[in-house]
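Of the protein chains in this complex, one is absent; all others appear in place.
Up next, subunit A:
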Amino acid sequence: MDIKRVKDYIYWLYYQYLLITCSYVLEPWEQSMFHTITVTVVAMVVYTAYVFVPIHVRLALEFFSQIFGGQPESTVSIMN
């Protein structure tokens, strides 16, 4: 029963995707082409996010910790 509902929900989501992108009115071969393009774009975006976001987050953290957190340490080192 639950599986059926999940299946229905996924089909409903797919239907909404078809309607909003207008692929609902495309011919089958155009539709498969459109889906391939969308899937490729989405996959690339996800992969790029997976590869680059952690690095950028780490760099950002380092940068901000240098500005706010690192200040007293450096003054101490100058004193010495």
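Structural remarks
Here, contacts are C-beta pairs under 8 Å (C-beta built on N, C-alpha and C of every residue); 3 or more make two chains touch, one makes a residue touch a chain; residues count from 1.
Here is the rule we use: contacts and distances are computed from a predicted model.
Name of the non-displayed chain as stated in its UniProt record, restricted to "Ubiquitin-like-conjugating enzyme ATG10", "Ubiquinol-cytochrome c chaperone domain-containing protein", "Protein kinase domain-containing protein" or "serine C-palmitoyltransferase": "serine C-palmitoyltransferase". Of the candidate positions A:V6, A:L19, A:M44 or A:V57, contact with the unshown chain belongs to A:L19.
In the full complex, subunit A makes contact with the omitted chain through residues 15-16, 18-27, 30, 34.
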